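Structure incoming, see below.
Excluded from the complex is one protein chain; the other protein chains are retained at their positions.
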Amino acid sequence: MARIALASNLAPYTDGVLELELEVANVRQLFQALGERFPELRAHLEAGLAVAIDGEIYQDALLQPIAHDSEVILITKIAGG
Amino acid sequence: MSTMLKYQERELKIVGTRPLRPDGVDKVTGRARFGADYNLPGQLIGKVLRSPHAHARIKSIDTSAAQALPGVKAVVTRDDFAEMPDEYAAVGELMINFRDVTRNMMAREKVLYDGHPLAAVAAVSEAVAREALALIKVEYEVLPHVIDVVEAMQPGAPLLHENQYTAGVKPKPDRPSNVAKRLEYARGDLAAGFNEADLIVEREFNTKPVHQGYIEPQACLASCSEDGQAELWTSTQGHFIVRAQCAKVLQMDVSKIRVTPTEIGGGFGGKNNIYSEALAIALSRKSHRPVKMVMTREEVFRATGPTSGANVKVRIGCTRDGKITAAEAELNFQAGAFPGSSVNQASMCAFTRYDLANVRVVGNDVTVNRPKVAAYRAPGAPIAVFGVESVIDEMAKKLGIDPIEFRLKNAAREGTQTYYGPKLGPIGYIQTLEQARAHPHYSAPLGPNQGRGIATGFWFNIGNETTCSLNLQEDGTLTLMLGTIDVAGGSRASMAMMVAEELGIEFESVRPFVGDTSTLGFNFLTAGSRGTFASGMACVIASRQVIEKLRQRVAKIREVPLEAVAWKDGHARPAGGNVAQFAPMSLAEIAKMAGKTGGTIAGHAEINAQGAGPGFGTHIVDVEVDKQTGSVKILRYTVVQDVGKAIHPAYVEGQLQGGAVQGIGWALNEEYVYGDDGVLQNPGFLDYRVPVASDLPFIDTVIVEVPNPNHPYGVRGCGEVPIIPPLAAIANAIENAIGLRLCQLPFSPPRVLKAIDDAAAAKG
Amino acid sequence: MARHHVSATVNGDGVEFLCETGQTLLEALRDELRLTGTKEGCGTGDCGACSVMVDGRLVCSCLMLAVEAEGKSIQTIEGMAVGETLHPLQRKFIEHAALQCGICTPGILIAARSLLARNPNPTESEVRYWLAGNLCRCTGYHKIVEAVLDAAREMRGG
Partner (left out) sequence: MRYEAPKTLEQAIALLSGANGQARVLAGGTDLLIQMRSGRAEPELLVDIKAIPEMRSIVAETGGYRVGAAVTCMELIENEAFAQAWPGIVDGVRLIGSIQVKGRATMGGNLCNASPAADSVPALIAAGAVVCIAGAQGRREALIEEFVAGPGKTTLASGELVVSFLLPLRAPHSGDAYLRFTPRTEMDIAVVGAAVNLTLDDTGVCSRARVSLGAVAERALLVPEAAAALIGTRVDEAALKRLAAAASAACRPIDDKRGTKDFRIKVAGVMAQRAAEIATERARRPS
């Protein structure tokens, strides 16, 4: 099971849950699983979230694989000037 | 995803040198064409009617007299644009609330700021268009307005959006608010951290909105044909984003709009969004004539940009020996008329230079009766960092610790856990601090009323969707078509350099240009310091694809196995060993034969670049304060920054110098001044004071290169970081010069003199 | 109201155009003569992007009426290079990376040339004050000042 952590700014949308374990093979599956578990998070998932998988940050990478022992952190996407 | 290329150390021939930019001659001869330089036969001139009120309900708009004026060919108002739902929709990678986009482009129920568009006309001349605007009758019900961010957050403040309930708050509030969103980042145990502290410093800061101040006003030219195809020329940082937004608000197919980016006369985040573009297409669609729209400078100030003004509270605790034990910040950001300030990014950047166990950052995104804010170079970060780096400096001073030493004691490094999510990869923050400390500037003597300040900055840098196409021409030269706009930094040169380096050919053999939206697939806008990183990655991928095809072609021509063909110095050569010998072929020789041996050779990249490497910088500034007038003079300035790899060092220096000077302007004199009526009082370069040449010294630069492991040349990006440290660096320098901690930007002479006088009065 | 007929010299060539009284020289150059190298950044004389020479004087073309150009000799950026030879200032601007977006560049080159015509050996401070009327938002002026000083050095034969 991959260990999933959510950045603390997402707490209002997950009833305060910031850590969990999920059996997912890629980012798309991760977003799907999270969306099912936390409906209020759905609007944020594909809209504005990026993931760090084992320390590497991915933005808009739905097909990026997630390994069984991966550490995944959900964070806010960055734009810029 | 697997196409991402990793850093490899190797000997370089072109990357790291300083060839001449391909757009240089056009720009010194007046040949380069910017937004307002495009014209079409039969074109009309479009002008916009703007609200004179900060906040008012629109009771009626009567355009009949304007429409009847001879020479007027089209008028558009809110009635010409479809209502959009209040939800976020994807535009490439940006998520945009189109309900707000349509309303910012053209007011619907209410006008929300001085300068808010109400109607647009297209006429045979600018004079007729202006006359027509004067004939449009608008009935307003003027409403109370709110300009200040703290006032706007109070219960009972005039509401901009009656259905806006603060998001991110549990349970959902029962009353609407100007606070569109609250966000919070937390890590560790803040109370315990403050309990451990021997010293706690707490301060409140206020900043004013500042404008990107690009010298070229927004300008575009639209031509819509009877079959619903539209062409648009516009000065933008992201032509694919312009296309997407126009298609959405005009309900057109994306492929039916072709956007050609003109040379862009500065953007800095201010040209990320549409303003007149959709209006121009709508007017052209209605009039069946091309429509040109050029903003005046006054319109630019009243209705585009700026960045947020903010109220910032910072509290930091540390031990006697300077180890930070807890850090807390509250960031209240003006969003302007619609939600969406950069407070989230500001929250993430506030403390991410330090290794902190206990942190909390709260951010509020607050709507006020000002123009909707736009991104501005490292959006939000300078505002938060102004507060944090001021407090850090104060703590170091109170403890008698050198300010660089204090920062080094707490510095983030590879493996540091951030409070917003991931651990940091390899970064060069400590190197910038150490090089700043070793720089002669840091130990140079100072005179009376002079002071030195330092401050540091962090920016994520980003990647995102990127396309390019590299075509080998029949004589062996190459054309490089880029999806990423060269917003001025010289990225066309840098891209061509990387291609030339990969192929082992002369820089001059590669001719780069930016393609229009119909020539390439979607490419993200030039923002967030992504250009050289992401587009560079795409160019390297395309180059390596070309090399692969060249090897395959030569293997066939020379009838040798593929592994026998190596690519070196612009030639296919025998790979060595005893695979097969053959006469080497130059790029030109292969190109000449390409058509007859299978067709022309090209490389493409359509990627979503991942793995951007964060950038850090340390600035040193010396100021002199005239205690009788409050005038602050910048005597000396040094920028030290980790850029990963400087592909073209001169253009990197240019980014560091330009960014630092924008920060200096922000610190000293730039501000939006509103009257009690909510009307902007300084919509021009006379009273919106960007720095002039005589205000400044030379800006020294030190480029640090700690490679980003996720880029073939180690590039991080460099444009954003240099605007972050100047605000606090100058505040710290002023403090060291006159012993006063200034917390209100800008440090304009009246404000500085008042602080000096108040301090003298307090002493008695 | 009849339009004014104006005859002038632009970059050495005789030109004629028609203009309204209220039209500025900048508008005439850009819209009537199609010389779009001269830029409008503000229209109020605060940014210098529209700098041109009129009878040897550096002026903002947005602050002069087109009708006033009658009989005058005007020099714009389009006349700065001679054939394929760039003016030393133009060359130095490219070499020193003294331009980024380039919108201010024509005005700054015209202003810098007028400085070097009267002061072939300016100090850094003199360059900065002479160019104070030309805003640049990209460069922070560093490389512009370097390029002007270097061009001056070369033009002096040093």
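Think of it as A, B and C in the order they're written, each chain with its own count starting at 1.
We adopt the following convention: a contact is a pair of C-beta atoms (placed from the backbone, for glycine too) under 8 Å apart; a residue touches a chain by one contact, two chains touch by 3 or more.
Worth saying up front: this structure is predicted, and the values here are computed from it rather than measured.
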item: Visible chains that the absent chain touches, using the contact criterion stated earlier; value: B, C
item: Absent-chain contact - pick from C:G79, C:P106 or C:G133; value: C:G133
item: Hidden-chain contact residue, picked from the options B:L668, B:I703, B:C718 or B:A733; value: B:L668
item: Interface with the undisplayed chain - residues on subunit B; value: 628-631, 668-669, 673, 681-682, 685-687, 689, 691-692, 694-695, 748-750, 753-754, 757
item: Absent chain, residues of subunit C that touch it; value: 1, 4, 20-22, 24, 43-46, 48, 51, 54, 57-60, 62-65, 67-68, 111, 114, 129-130, 132-134
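Keep in mind that, in the parts below, only the chains that are shown with their structure count from here on.
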item: Overall pattern in which the protein chains touch one another (line/ring/star/complete/other); value: line
item: Centre distance in Å when subunit B and subunit C are each reduced to the mean of their C-alpha atoms; value: 29
item: Length of the line joining the C-alpha centres of subunit A and subunit B, rounded to whole Å; value: 26
item: Subunit A partner contacts - residues on subunit B that touch it in the complex; value: 1, 88, 90, 93-95, 168-170, 183-187, 212, 268-269, 272, 344-345, 347-348, 375-379, 419-423, 425, 459-460, 462-465, 527-530, 608, 610-612, 710, 719-720
item: Of all residues in subunit A, those that touch subunit B in their complex; value: 5, 7-9, 11-13, 43, 46-48, 52, 55-61, 63-65, 73-81
item: For the subunit B and subunit C complex, residues of the former touching the latter; value: 18, 20-21, 23-34, 36-37, 127, 212-217, 263-266, 268, 296-297, 487-490, 650-651, 653-654, 657-662, 684-686, 690-694, 696, 698-699
